[in-house]
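Yeah, one chain of the complex is gone here, protein chain that is, but the others are all in their spots.
And then chain A:
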């Protein structure tokens, strides 16, 4: 008992530096934010008034906010499927190769090392210059779409860039999980006459459920907060049609009427929504995981 306590103390000491940073830079601002959500602070003035829940009442009638939330939800759903399927396919393809694993792993992971703001500007150049060059000079006419201006294609463009940026990260998690599947299980399944398709769905897929939980959790979380890709690619435009909640909040706080208080109220609502969805997702997924 005594030594258990000592062990805990040692562990605590090790996490203390990280914990302190976390509390100062994440937890404190988050809680302080909840307070500002109840004020009419504009970020510039030194004084502000306590306004109770009037900010939250106003959110209920704010169509731009709900439209941006709808757009974000659409983005989350598509990202969940597309990013995870792509990443899993990359992982399986690379794992099944005998040679050159390192090269492919590095190649697919590379976009993840570039900041998405930079990635977004790179792709913005591709969508507004390179594709039109190909369309005009090489006759690849299906590329001649309004990639930034037409809401439909702008959404596709955003998804392409987001998947490009995040698939590598998810792929690494899936690869680690795939390597953890015991060889003897796959072998005995083959001996029993299972083909590759069956082996994947009956043996491997159930075994990598924990990785799936993590990846879906991560995608859900980051997709709900999507900002940099959209900001650098379309800026939420034309107008507001590709505006995510994060961009809506940002604009409320930093442009127009500069309403920090109202913007923090909006982000509190977003936080509650994400929290709720994440709890539900973890409950469902945890139940499905297989233990060896």
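Criterion: a residue touches a chain if its C-beta (ideal position, glycine included) is under 8 Å from a C-beta of that chain, and two chains touch if they have at least 3 such contacts; residues count from 1.
Keep in mind that, in the parts below, contacts and distances are computed from a predicted model.
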Listed names "Glutamyl-tRNA(Gln) amidotransferase subunit A", "Probable sugar-binding periplasmic protein", "Electron transfer flavoprotein subunit alpha" or "PepSY domain-containing protein", with the criterion being the UniProt name of the chain not displayed: "Probable sugar-binding periplasmic protein"
Hidden partner chain, touching residue among A:6, A:99 or A:283: A:6
Hidden partner chain, touching residue among A:147, A:164 or A:224: A:147
Hidden partner interface residues of chain A, rising order: 3, 6-7, 9-10, 13-14, 16-17, 43-46, 127-128, 132, 146-151, 235, 237-241, 250-251, 254-260
